[in-house]
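Apart from one protein chain that is not included, each protein chain of the complex appears where it belongs.
Now for chain A:
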Amino acid sequence: MLKILAPKFGNRYEWTMLVIGLSKLESYWSYHPDAEATLRALQALLSTADCADSDAMLRQWSGIMRRNREGFSIALDPEGCEVLFQANFALGLIQILAVQSISPQGATADERQRTTNQNPGGLRASPA
């Protein structure tokens, strides 16, 4: 109770991870304002993530986090985006690498672009 009513005296603001690369988040939500609130929440939660290693982080975020080639990805399906980041747990450092859109089916915009590029004339293949 003291922490909430008298935050100056009661709260301990412990940011266990330093999250950098926030410009990637900002540039994404400047084009997708609906995702801003969730991305801000993501940044706040990542900053306070108390993880000693990647396994602990994956366990803690098991619902939306996966390991990938660069490091980790967090799939935010309702917002239609995926956040890629890498972490250095010894230094308590997280670097946001990219935020990319994903289709409702889970394919990223890059993947859709690659599919489009493979078609002659640059047109997407007809569903038929």
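The working rule: a contact is a pair of C-beta atoms (placed from the backbone, for glycine too) under 8 Å apart; a residue touches a chain by one contact, two chains touch by 3 or more; residues count from 1.
Please note the rule applied: contacts and distances are computed from a predicted model.
Visitor: If you look up the hidden chain in UniProt, what protein name do you find among "Transglycosylase domain-containing protein", "Cytochrome C oxidase subunit IV", "HEAT repeat domain-containing protein" or "Helix-turn-helix domain-containing protein"?
Guide: In UniProt, the chain excluded from the picture bears the name "Transglycosylase domain-containing protein".
Visitor: For chain A, which residues touch the unseen chain?
Guide: Within chain A, the residues that touch the unshown chain are 1, 3-8, 11-14, 18, 20-23, 26, 37-38, 40-45, 48, 50, 60-65, 71, 74, 86-88, 90-91, 93, 95, 97.
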